[in-house]
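Of the protein chains in this complex, one is absent; all others appear in place.
Read from first to last, the chains carry the letters A and B; within each, the first residue is number 1.
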Amino acid sequence: MSSRARPLNVTTWYLVLLAVMLVTIVPFGWALLMSVRETSASPFPRNGPAQLVPYLGLIGWGEGLREAKQDGLYNGEGGWWRDYAASPTEVDESRERPAYMFPLTTENYYKVTQDIPIGRYFVNSLVVSIGTVLLTLLLCSLASYPLAKMRFAGRDVLFVVILSTLVFPEQLILIPLYVMAVNMLGFQDTFHGLILPFAASGLGIFLLRQVYYAIPDDILEAARMDGASEFGVWWRILLPLIRPGLATLAIITFVASWNNFLWPLLMLTNNQLFTLPVGLAFLRGFFSGNLRTIAAGIVIATVPVIVVFMIFQRQFIQGLAGAVKG
Amino acid sequence: MSVTRKVRRPASTAKRLSETQRRTLTAYLFLAPALAFLAVFFFTPLVRVIYYSFTDFDLYNASWIGTSNYSELFRDPLFWLSVRKSFIYLIATPILIVLSLTLAIVVNRKLPGVAFFRAMYFMPAVISAVAIGMIFELVFADQGLLNGILRQLGAIRRPIAFLQDPDLVLPTIMSVTVWRGVGYYMVMFLAGLQSIPQERYEAASIDGANILQRHWYITVPGVRPIIVLVGVLSSIAALRAFDEIFIMTDGTGGILNSGLTAMFYLYRQAFVFNNVGYASAIAVVFSLIIIVFTAVNLKLGGEQ
Partner (left out) sequence: MKQLRFCLVLVLSLGLLGSALAQSGSEELAARQADASNPFWNPNEENLASWQVIDGVEEGAEITFWTMSLSPTFDEYIQQIVANFEATYPGVTVNWEDVPFDGLQARVRNSFTAGNPPDVANISPAWIAEFAEAGLLMDMDAAMAEYPELREQYVDTAWNTGAFGGTSYQVPWYLALSNFLGYNTALLEECGLTVDDLPTTWIELETFASTTLDTCGYYATSLNFGPATEQYLMDYLIYNDAVMVNDDSTVDFIEPQASEALQVWVNLLENDLIPRSSLTDDHRNMIDRFSEGETLLVMIAPHLLRLVDENNPDVYEQLAVASGITGSSGASRVDVQALVTAADTEFPNAAMALALFVTNPETQAEFSKWAGIFPSNFGAYSDPYFASTEGGQLPQIRPLAFDYVQNADNRSITFPNDAEVQQAVTEATQLALLGQASPQEALEQLETRINEIVQQ
């Protein structure tokens, strides 16, 4: 395939790219649209055009939502709301809104934050994910160093044992892990209970071992000659050298931990400790049929992730590509 | 002092001897934390699940019942139904391979802004399956996007019951898995594509090969290892898909068990019914099925 696209082709190519992008972003756009609507009724009414274009409706934050719904305005202590669609200036214009428009509101966002501590779920998820990443990096970078760079009795056997963890599917150990966590380890409703079981990863050890391999032995020998201890060599010389590999492992681990659902679902009962996925599932049950409030919750929970991802997208994509090559 | 002098030489030998031992010791010190974690959180459960599968265990009391769980399992129509559902879920794998490879070819062009498109396609992979499942519930609802568009186009009069029709539940959820995975596997293929030398394509062009032929004869063989990798990874992911199913069926496994994959059946028996022993037997049998399946896959992939 030619990397120098012919000029005529470029437009078509961008059209294809855009069309595919629509498929990925339209569902998000739909959630966004639902989250600012004043009713849960379909934006595609039975008769009439789809209502996809917003105009200002009930906007505000804090107390006074009820009053504003009745009077069109609330400006009191602890809150401010205004129904632009019902405000006098709009009435003066006395023109009917076109049928394809709908009033936009911030009401659903306010409601969802009132009932569900999404901010807290973010913090919980961050604590768990960062904890898992740090511990995983530590354990895996320690363990893979001798596997790659030292000769000692039992090395190959150990490596096979560690690799064998990749062969067994996760669900095989789920049940006994749960029994141990509940009956013996007291992991229920704790953050370390969400971190420790996932800290030692066979995949991580395997990945980093490949990275260590690529480092020439001379560097190590030189450092050892200088009288550095093995730990010193590892800490001062090797860790900086394997940083790209660590970044890859960190990203993979972070994404997995951030999105982990079943284990936290089983471990957590206290809704103050929920991680974001469990909190979202809780929110879903809490608001049930109220689609617009659920949509607002989804938007709040995903937008920061999308923003962070777009900032670090190069690292994400190169990290994953690096893992495939390695 | 003289004593020290006397032992000086032997000490040196001892030191040399202990050099190997010391290295071994150091190595094991480096390995110890990870090994300890694996021992507690992987190998202990691995042994226990096999033990549990021979017991009647309700989380509190276990009693040895021999192979009854297994004999019951092999007679349990719901288990075999769930295994079948899991294998139906595997249809997602070839679809994912074709779509993500195609997409990788599309974005493997040096155009301004192409990195942005790559990122947009990859984005669903970083968002939790729970959020994605909830978004698609909004899309597939009777008041949702898809039914809305179809009705506006006049294609349907009554909303399609994507999540209420037993025949549609599994395909609907699988489509979400595919949607979420395409960008992820696309990035893997990109890594492979970039290692194929351009000259091969140019040579093929000169020989008069059209675009399809060029990709079939050059790209596909060029990324074969990645195809095997994606195939293995995505089939393992498909066989243990849980989050989307849980969310989109409201934790029930779907109307008339339409979304009851083996993974979900395991969850139900263990954590809804508290039949821990029976669920362990499901875990063992289903894991064996997965291991055999993956091994066969790898073998086939390797032979070609």
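Rule of thumb we're sticking to: contacts are C-beta pairs under 8 Å (C-beta built on N, C-alpha and C of every residue); 3 or more make two chains touch, one makes a residue touch a chain.
Everything quoted here is computed from the prediction, not taken from an experiment.
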Item to check | Candidates A:Thr12, A:Thr39, A:Asn183 or A:Ser229 - the one touching the absent chain | outcome: A:Thr39
Checklist entry - Touching the left-out chain: which of B:Ile65, B:Ala115 or B:Leu256? => result B:Leu256
Checklist outcome for this item: Cross-chain touch to the chain not pictured, restricted to A:Gln70, A:Asn183 or A:Ser229, is A:Gln70
Checklist entry - In the complete assembly, which of B:Ile91, B:Ala161 or B:Ala209 touches the absent chain? => result B:Ala161
Checklist entry - Which residue numbers on subunit B touch the omitted chain? => result 141-142, 158-159, 161, 163-164, 166, 246, 249-252, 255-257, 268, 271-274
Checklist entry - Which subunit A residues touch the hidden chain? => result 39-41, 66, 69-70, 111, 115, 265, 269-271, 282, 285-291
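Methods note: only the chains that are shown with their structure count from here on.
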Item to check | Centroid spacing, where centroids are CA-atom means, of subunit A and subunit B in whole angstrom | outcome: 18
Checklist outcome for this item: Within their complex, subunit B touches subunit A through residues 20, 23-24, 26-28, 30-31, 33-35, 37-38, 41-42, 44-46, 48-49, 52, 59, 103, 105-111, 114-115, 117-131, 134-136, 138-139, 141, 143-145, 147-149, 151-152, 179, 183-184, 187-188, 190-192, 198, 201-202, 205, 211, 214-215, 219, 226, 229, 236, 239-240, 242-243, 246-247, 263, 266-267, 270-271, 276, 279-280, 283-284, 286-287, 290-291
Item to check | subunit B partner contacts - residues on subunit A that touch it in the complex | outcome: 1-5, 10, 13-14, 16-17, 20-21, 23-28, 30-31, 34, 40-44, 46, 49-50, 138-140, 142-143, 145-147, 150-155, 158, 162, 165, 167-180, 182-183, 196-200, 202, 205, 230, 234, 255, 258-259, 261-262, 266, 276-278, 280-281, 284, 291, 294-295, 298, 301-302, 305-306, 309-310, 313-314, 316-317, 320-322, 324-325
